[in-house]
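Working notes for the structure below.
Removed: one protein chain of the complex. Kept in place: all other protein chains.
Letters A and B name the chains as they come in the text, with residue numbers starting at 1 for each one.
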Amino acid sequence: MDKLIISPAPHIHGGDTVSKNMLAVIVALIPALLVGFYFFGLGALIITVTAVVSCVLFEYLIQRFVLKTEPTVSDGSAALTGLLLALNLPSNFPVWMVIVGSLVAIGIAKMSFGGLGNNPFNPALVGRVFLLISFPVEMTSWPVPVPFSTKYLDAVTAATPLASMKGHLGTIPDTLHLFLGNTGGSMGEVSALAILIGLAYLLYKKIISWHIPVSILATVFVFTGILHFANPTLFASPVAHLFTGGLMLGAVFMATDYVTSPMNTRGMLVYGVGIGIITVLIRAFGAYPEGVSFAILIMNAFTPLINTYIKPKRFGEKRK
Amino acid sequence: MNLILISLITLGLVGAISAVILFFTAKKFHVFEDSRIDVVEEALPSANCGGCGFPGCRAFAEACVKAESMEGLNCPVGGAPVMENVANILGRVPVIAEPTVAVVRCGGTCEHRPRMNEYDGVKHCFIAHNLYSGETGCSFGCLGLGDCEVSCEFDAIKVNPETKLPEVDEEKCTSCGACVKACPKLLIELRKKGPKSRRIYVSCRNEDRGPIAKKSCDVSCIACGKCEKVCPHEAITITNNLAFIHDDKCKLCRKCVEVCPTNAIVELNFPPRKPKVEAPSTPVAEPVEA
Partner (left out) sequence: MKTFRIGGIHPKENKFSAGKKIQQTELPKQVVIPLAHYIGAPGEPVVKKGDLVKAGQLIGKANGFISANIHSSVSGKVNKIDVQLDASGYKRPAVFIDVDGDEWLETIDRSGEIVRECHLSKEEILRKIQDAGIVGLGGATFPAHVKLSPPPGKKAEVLVINGVECEPYLTCDHQLMLEKGEEIVVGITIIMKVLDVKRAVIGIENNKPDAIENLRKIASQYNGIEVVPLKVQYPQGGEKQLIDATIGRQVPSGALPIEVGAVVQNVGTTFAIYEAVQKNKPLIERVMTVTGKSAVSPSNYLVRIGTLLTEVVNQAGGVPDGTGKIIGGGPMMGRSLMNLNVPMAKGSAGILFMPDEESIRKPMKNCIRCTKCVTVCPMGLEPFLLMNQSERNMWTEMEKERVMDCIECGSCSYTCPSNRPLLDYIRFGKTSVGAIIRNRAVKSVTK
């Protein structure tokens, strides 16, 4: 080089990139994905591929032809959105609905706000909630898990444990089954174990901090514990609550989404507690059996407020 | 029947009480405001550029109404017609300021001022200026990163990617002064527009001694003093190794342009000279090549 380069300090960079972060989250999702494939077979595979491909494609097309900017699909965030959306769907969900969901997630929830980094709500969750409200029957008929199933649309369906909780408490499967994932539900949310492995990986790679998942799970545990203690015949045990429905998936992968969660650890705790409380309120008293998606979206809306009023611990700040 | 009556009476009462409260609060918190302020504001161009020295058109309108005379008050965007209008509204004698326009006092294009290093930071003049003196050997010259372009509300100043120098569009420039404030090297000056937009100015800010200045830039002012001597109107002074032409004294005789050995003195919008090379036809702040 003939001319020296001048730039302000610092002159070195840690080498972290957006795509590395996204890739790490995708890797962390692999256990949950494998469990999904194992229990729901072909249907799970079809839905995952459809969601990922359509999300990436929509992002590319929108950036290329609508916004006329440099496409950024290579950073992996669209693929991640697709994956998360797929994991939040029942495995016998019609393909065309998956595509519609992807369009809503990418087109409305992400690109219309200015792409990665500017969306106030988690795109995958917006897609899921859109589908839940638009196609409630398809979204809530969960196939019975059959290892290596090759059935897709005509799988046998059954109620999820959470729906069972709403009606009669006697039919909840035992905790071990819930933990491993041998139960009805969306393909990614059935196995708590697989998700916890993913969480361990994310914490190890320092992609996320413990604050959001732990505060959500702890809040749900304590809150449902109080309810269960007050009236054991009406409310399920806190352990059952932890391992059922989308709570694990939501707490580990959806609520911790960088863009839509608060910017410091104090705020993250407030955010996590908020999600926990709203989830339990919806589960225990609301019309829907599951409330994690709504809880996260509601707290997403509060994130800017949390960022404005809750500041990180400054250096030299006196403890009150 | 009873129900209707009761509702009517309650609502009526609430309404009446609210009206009384509102009446008194309005009285209590009434702020007297000269109604002419609104009229004056209406007459202003609503650019809110701050070029008049007040924070926005409303504040300027208030100042106009409060002031005793129109002396010192000028809306650079609207210019003479608007100020005349304002003076008429307020029934005062209009004071017409001579129109000014922004000029960039740096002629160091890429060919005149070779780049010696490469800046790889945020494209922001102020940040680069805080860091170091610039890509060229001249620590006074334009950085070419376009803070002035960003500051301009009227799209009148643009950095030419070829010369890496900003160029002022005279038609659009309202001489609001935003770019003057934005430039960290203090290169931009508001000068009198001059008759038929003809202007002469020193397109350099280099305060180094002659040889050093010349080394870093072909078209720098080397403070040789020729222009100062030749000027019949005493319009040129040299301070800190830099010539400056006072636009209130300059009679646009162009003698200094001829004698300047480095072509640092620039003439704009003059008709072509007979034997010499023609002046640029477009109104750009670029030095004339000899």
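Everything that follows uses one rule, which is that a contact is a pair of C-beta atoms (placed from the backbone, for glycine too) under 8 Å apart; a residue touches a chain by one contact, two chains touch by 3 or more.
This one's a predicted model, so the numbers in the text were calculated from it and none came from an experiment.
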Please identify which of the visible chains the hidden chain touches across the whole complex.
A, B
Among the options B:L13, B:A67, B:I96 or B:V122, the absent chain makes contact with B:V122
Positions on chain B where the hidden chain makes contact:
116-117, 120-122, 124, 126-127, 130-134, 139, 208
Where chain A meets the chain that is not shown, the residues are 1, 4-14, 16-18, 20-21, 72, 75, 77, 114-118, 209, 258-265, 307, 311-318
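Assume only the chains that are shown with their structure count from here on.
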Whole-angstrom distance, CA centroid of chain A to CA centroid of chain B, is 53
In their shared complex, at which residues does chain B touch chain A?
115-122, 127, 131-132, 135
Tell me, which parts of chain A touch chain B in their complex?
3-8
